[in-house]
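With one protein chain held back, the other chains of the complex are shown just where they sit.
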Amino acid sequence: MSLDYYLYLSALLFTIGAAGVLIRRNAIVVFMCIELMLNASNLAFVTFARMNGSIDGQIFAFFTMVVAACEVVVGLAIIVTIYRSRRSASVDDARLLKL
Amino acid sequence: MNLAAIIENQTEIPEAVLFFILSPIMVLSALGMLLVKKAVHSALLLAVIMIGLAIFYIANQASFLGIVQIVVYTGAVMMLFLFILMLVGVDSSDSLEETIRGQRIGAILGSLGVGFLLISLLSRADLGRPYSGLDLVNVEGNVQAIANTLFTRYVWAFEVISALLITAALGAMVLAHRERLLPRKSQRELAAERVRQNVVPVAGLPGPGTYAQHNAVDIPALLPDGTPADLSVSKVIAARGELANPSTFRMNEKKEEGQE
Partner (left out) sequence: MNVTSQMLVFLIAIPLFSAALLLLGGRALDKVGHIIGTLASTAAFAVGVIEFLAMLGRAPENRAVTQPLFTWIEVGNFNVGATLLLDQLSVCFVLLITGVGTLIHIYSIAYMSHDKDRRRFFAYLNFFIAAMLLLVLGDSYLSLYVGWEGVGLASYLLIGFWNQKPTYATAAKKAFIANRVGDVGLSLAVMIAFVQFGSVSFSGVAEGIEAGQTSSLALNTLGLALLLAAVGKSAQFPLQAWLGDAMAGPTPVSALIHAATMVTAGVYLISRSHFVFDAASVAQLCVVIVGAITLLFGAIIGMAKDDIKKALAASTMSQIGYMILATGLGPVGYAFAMMHLLTHGFFKAGMFLGAGSVMHGMNDEVDMRKYGGLRKYMPITFATFGLGYLAIIGVPPFAGFYSKDKIIEIALDAGGAKGIILGSITLLGAAITAFYMSRVMLMTFFGAKRWEAGAHPHESPALMTIPMIVLAIGSVSAGFFFNMGDRFINFLSPIFHSGESGHGEKEHLLPPIVVSALALTAVAIGVSIAIAKYGRGKAIPAVAPSDVSLWTKVARRDLLQDEFNETLFMRPGQELTKALAVIDEKVIDGAVRGVGSITLDVASGLRKTQTGFVRSYALWITVGAVGILAAIAVMSL
């Protein structure tokens, strides 16, 4: 096994996360799949740091984590607000912007 | 890549064993997260994946990041997810039916395409030199290495991210805030309301048979003010209209004279 296998795993997790975003209808589950995609890219960063022998990859992964955390906070707050006014957490119900 | 480079880039055997045990678990968890009906199960499976990732980080000489992954991501973010799930509805589950035509097929094809292309591109990529590993960088330890770079080269990004964190916290507060339109009821007001509405009797209900006039099931008991008590007969009999008239048992002045 070489370090490339981590990259393949990362790509696979990313794909599964993307599929989840497209298929699931519950807003929170969609959010969780997005988190999975972010984590998969974090794994790739860390692997690249190890491949290149430079710590910058880990720094980037660190930043990604922080930003993901912020995004989760705000995103969930929005979901809660929408749920309070519409009583539904389904992504499909927010489709007023159609022609 | 030539054969020598491939051979040189192999990792240690323990790491390989770790990888080949943990990665199927992670992939299966990811697929499960995709396919389970209840959202809570998805959240828990995601937590499994994150812990696995943390283990991988530590295996990749990123110890600080691995611990941070567990503490922040699994500990804080996933808990946040679970709290929101509780607010929104733990039981909420998606129906299996797909409302948008062709979405499922498109999703599968699209994501398969993305995955396939990514993996094929990755397999063709070549760094051009052997993987170096972080031993040299981590001489003083991973935390020191990160600190050295983070607070020198990336200090500006660091400051900006801290500003982002503050903004996010404020944003969450603002979004989740619910404006109170009426004054908050105090304890005394709540109690007075409860007594007034008498939804549940304040003194408690009387025991069975207290006001019974007869031991037949179709004759209701009479309350102290003379009205029949609805609670004393079965609702079914009342709905069938087979209640007997308890007026014969009512106390009145005429009978009182004759009943001596």
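Lettered A and B in written order, each chain numbered from 1.
Quick note on the criterion: a residue touches a chain if its C-beta (ideal position, glycine included) is under 8 Å from a C-beta of that chain, and two chains touch if they have at least 3 such contacts.
Owing to the predicted nature of the structure, the values given are computational and were not obtained by experimental measurement.
Q: Can you list the shown chains that the absent chain is in touch with?
A: A, B
Q: Among B:Gln103, B:Ser132 or B:Gln213, exactly one should touch the missing chain; which is it?
A: Once the missing chain is taken into account, the touching residue is B:Gln103.
Q: Looking at B:Val90, B:Leu117, B:Ile166 or B:Leu205, which makes contact with the chain not pictured?
A: Per the contact definition at the top, the residue touching the missing chain is B:Leu117.
Q: At which residues does subunit B meet the chain that is not included here?
A: Counting only subunit B, the missing chain is touched by 100, 103, 106-107, 110-111, 113-114, 117-118, 120-121, 124.
Q: In the full complex, which residues of subunit A touch the absent chain?
A: 18, 21-23, 25, 91-92, 94-99
In this section, only the chains that are shown with their structure count from here on.
Q: Any idea how many Å lie between the Cα centroids of subunit A and subunit B?
A: That gives a centre separation of 18 Å.
Q: What residues on subunit B touch subunit A, complex-wise?
A: By the definition above, subunit B touches subunit A via 6, 9-11, 15-16, 19-20, 23, 26-27, 30-31, 33-34, 39, 42-43, 46, 49-50, 53, 56-57, 60-62, 64-65, 68-69, 72-73, 76-77, 80-81, 84-85, 87-89, 92-94, 99-100, 103-104, 106-108, 110-112, 114-115, 118-119, 122-123, 127, 131-134, 136-137, 142, 145-146, 148-150, 154, 157, 161, 164-165, 167-169, 171-172, 175-176, 178.
Q: Help me check something: in the complex, which residues belonging to subunit A touch subunit B?
A: Touch list, subunit A to subunit B: 1-9, 11-20, 22-26, 28-29, 31-33, 35-36, 39, 42-43, 46-47, 49-56, 58-59, 61-63, 65-74, 76-81, 83-84, 89-90, 92.
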